[in-house]
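My questions all concern the structure below.
Every protein chain but one is kept in place in this view of the complex.
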Amino acid sequence: MTPPAGEQDLRARLRDVEALLDAVTDHAVIQLDLDGKVARWSAGAQAVMGYSAAEVLGQPASMFYTDDDRAAGLAEHELATARESGRFEFEGWRVREGGQRFRAGVVVTAIRDEAGAVTGLTKVIRDLTAEQQRADPMFRGLLESAPDAMVIVASDGRITLVNAQTDRMFGYRREDLIGREIEMLIPPRFRGGHERYRSGFFADPQPRRMGVGLELWGLRRDGTEFPIDVSLSPLRTDRGVLASAAIRDVTERREHEQRLRRQHEEIMELSTPAIQVWDKVLCLPVIGTLDSARAARLTEGLLFKIAETQAEVVIFDISGVPTIDTLVAQHLLGTVQAAALMGTASILCGVRPETAQAMVHLGIDIGQLRSRTTLRHALQLALTLLAERAETPAGVAELMGPAGAG
Amino acid sequence: MDQIADHLIDQDAVTIADDTALVEVRRVLRAHARAAGLSLVEETKLITAGSELARNILTHTTDARGRLYVEQLADSRRRGVRAIFTDDGPGIDDLDAALTDGFSTVGSMGLGLPGSRRLVDEMTITSSPGSGTTVVIVKWRR
Partner (left out) sequence: MSDDLIPVMRIADTLLVALQGDLDDATVIRIEEQLTHAVARTGAAGMLIDVSGLGAVDSFIARVLARVVAMIRLLGAEAAIVGIQPAVAIALVDLGVPMGHLHTALNAQQGLALLQRLRRSGA
């Protein structure tokens, strides 16, 4: 910039400088006094930060920081560093008017007078979020068109970029997510672990599926949780490594898996317990302890098997039950009752002398339930019962008319 | 129950004013049981308990009206059905006695509350003389 020919008009020079500064619209150029308060505010500063000069002149620069950073005294720390070293360049988060957070590239230079003393600081702020968006429209396009929710996270754990799917999946507006910690999207009980996981990723950034073998959960804005699948890949930029996360809502898939697992369990349960030892005779070996859940499963399996095999006698072999207490007896008798409703007679076998003693002691009354010591005796009794029940040929069936003929 | 993040997917209401309502009660419970994916045995238990509780309202309240609200339940682990039976009848005098097997006021089965309790996973009763009764039952899919 050349001074007007022959003239040393300071005011004119100042005007030129200001005009130069105001011509820069995509960088905020701010001058701070020694106390860190705003002394000069360019047109670019207004464009980037949103505030007019009147609103900021005389205000401390810490007003442009996030609440957390301000509380941590970050503004003072950065200014002190700049004063000492003469020039300081760093990245951080700033907040423009209206509360919107953005990633900022900041250069602070000390202003010195002819004697070399520091009289103030010049701060140049670049909006990196906006730059990133402008610089690679294809990347932005890819991000927006991705079927999964895409979240780009910086090494400090803050969200730098999201796509529309993320907004939809988690129920937030984009503005509410940028600059916040990624952990806000997962349930509180997982946050500590996730932070540690995060540092691990940035220490050795490799593409990977997150938490293989674990069940991952996402947290929506309304507080509801849902199962997710997360794939991570490192994004190398000129400002370092970012983490790119593709998040998928796998509620349906999880339910499907659970359904399959349950069916499998049910098949296992139903097919094992009751054994057909004879035509129309089932044997149910009861092994181990019987809690109500297990008793319910055994009962269901037995009754379905009775229907399937048209069984008329069931032998409950309890030689494998260590102790018969009142609860186990209750479950057993309940099962016997249910089988009786289906017309099935029950026989108990495998009652050891100690068990018999315990049962009498506890006042357990097995009522009409027949008991034999061994399975062989129980089977003999079963065959006798079947012989008693043997059917004789049925007569011809007729449909009766209203008059009730016949 | 406040801990569970409820997803109200579907809600149904039935007015219990006479015994034709019982068929509707059973129909609605069956539909919800199927929607929640309950097994056949779980469904049958839910319907049986619901029929008993609805029947209570008819038997023990003369002019009072009763209502049934049924909704799907889902938390982070499982799905189920919640049914709420309310009436503005005379209320239950002795809740403890009513919850004991063998208790009988009207008819041969009393209030059938212990039986209903055994059929479902959770049951909550709020009642006092003069201020009606609310019975909430929950059946989860195993």
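Which chain is which? They are A and B, in the order written, and residues in each are numbered from 1.
What we mean here is this: a contact is a pair of C-beta atoms (placed from the backbone, for glycine too) under 8 Å apart; a residue touches a chain by one contact, two chains touch by 3 or more.
Note that the coordinates shown come from a computational prediction; the quantities given were computed from them, not determined experimentally.
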Which displayed chains the unshown chain touches: A, B
Touching residue (missing chain; options A:Gln310, A:Thr326, A:Gln357 or A:Thr384): A:Gln310
Which residue of B:Ala36, B:Ala98 or B:Leu119 touches the chain not shown here: B:Leu119
Footprint left on subunit B by the chain that the document does not show: 19-20, 22-23, 26-27, 30, 40-41, 43-45, 47-49, 51-52, 55, 101, 108-109, 112, 114-116, 118-119
Residues from subunit A at the interface with the omitted partner, ascending: 296, 299-300, 303-304, 306-307, 310, 312, 334, 337-344, 388-392, 394-400, 402, 404, 406
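By our rule, only the chains that are shown with their structure count from here on.
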Between subunit A and subunit B, centroid-to-centroid distance (C-alpha), Å: 33
Complex interface listing, subunit B residues touching subunit A: 5, 7, 37, 39, 41, 76, 142
Residues of subunit A that touch subunit B when the two form their complex: 217, 223-225, 259, 262, 266, 293, 296, 300
